[in-house]
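One protein chain omitted, others in place.
== chain A ==
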Amino acid sequence: MFPETSRCVTAALSPFSKTAVLKELRRFFAHGGVCRLQPRRHFGVSRRLTAKVPPPRKPRERVPIPGLEMIDYGERMHYVPGLAKPVNPDWEKDFKDPRYYKSPPPDKMPLSKEKPCYVFNQRSSLLEGVPQALCLTKTKLIPGLPPQLLSAVENPANQIPDQDERVQNAIKHARFWDTTEERPDKTKYSNTLLNNLMHLCATLQSSHPAIGRRMLAEKCSLAATWKRGEDLFQIRGQNSLLHSCMDPLPVVSGKEEVAETADHVMQSLYPVSPTIDLQKIYVYKEEMNNTGFRDDYPYPHVHTLYILDGDDTNFSLRREQFRAKILMFAFGNALARAHKLYGTQPQHVLDCPITVQAVGTNGRIFQFLVFQLNTTDFSGDDGIKNQAWLDEDAELYDFAKVRPLIKKKQVKVPAGLAGYKPEIFNKFLAMYLHGAV
């Protein structure tokens, strides 16, 4: 067929100017013309090829009339005018071939359910931010970190020798020295900075042996399910960096404070529903709870979650949405652990509240969070609530510029590290040493 068709094309070209048709076709391919499997027949040779093509006519719809049987020409094996076109049943292979497998539509999948489930994943950006996350997790927010955490660092025995200088070196390494180009990417320098700061904190292991009973894990997956009011929620995703410990974190607030949270009134998000910006799915596994580790993992208790902005997504969240993400993932880890310890039935009060810490950073600004899970009963807005201590927008340094910012021949911001704040690293160290002091 090949040589014949090519001969036929040249015959088409010869009657009138070859160049005109070739030009049209070439221009057409440059545009990237859409290819269909069946080429369109072209008998006329003197019309524009790039005119609008009328859309393909849909075949006539067959309407089955009950009681009437369509006589088709299938048995006669040739077309007979007047008889109907035979309809052949869809043929499917009797074995499952992975090369030609088409998944069923969502409503026919085996796990599909009638009630939807709202999923929070790493890419979710909640519209209302932290208030929406508090509403979903039935939490009371306390601004500022708990004082007993910060008091631990004031003791000079808990500080690193040459702390300021070493931290500034760590920042300079992450922002200036770690690249062959002019400046490193944000994801790269935030990652390097976090690793450097954690390494600095870990140098205290000689004086604090409890630090040795911890383990770091990257990108472990998390799944937790809970029912808030009428709706089912799930949190699914991967934690950026998980610091887990052999011993659980000490409880931050005592039983009286926990009981006092019952009087706290949750903020209403009306007219926005708490399910906004969450992924709504109808195909899910109920009771999906997974800490990411097996039962015999030697470091089962989650100590701190380190979340980097833009690490697992190719976009970075705004600060409010980032804080909400940290809160949700801390809650998810705590809830998965609670479900494992106490079972999936809602517990009004946990005997031993589970404490989880979280640190989020975008390379310069840190968000510190301590989350305490007091209850797994999320049916109403009353009763004991969970607690979260949040320290927002802690800037470790103001500027780390490769080239100085000069406006009207005056240096506004010099090159190098500017505006370093040592107290932010103290908070970081405090959160690291919590439980090991």
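To be clear about the criterion, a contact is a pair of C-beta atoms (placed from the backbone, for glycine too) under 8 Å apart; a residue touches a chain by one contact, two chains touch by 3 or more; residues count from 1.
What we mean here is this: contacts and distances are computed from a predicted model.
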Mind telling me which option in "Translation initiation factor eIF2B subunit delta", "Large ribosomal subunit protein uL2m", "Gap junction protein" or "creatine kinase" is what UniProt lists for the chain we can't see?
"Large ribosomal subunit protein uL2m"
Looking at A:112, A:238 or A:275, which makes contact with the chain not pictured?
A:275
Pick out which of A:42, A:123 or A:318 touches the chain that's been left out of the picture.
A:42
Which one touches the absent chain: A:51, A:65, A:157 or A:265?
A:51
Residue numbers in chain A that touch the chain omitted from display:
1-14, 18, 22, 25-26, 28-29, 31, 33-43, 45, 49-53, 127, 270-273, 275-276, 278, 280
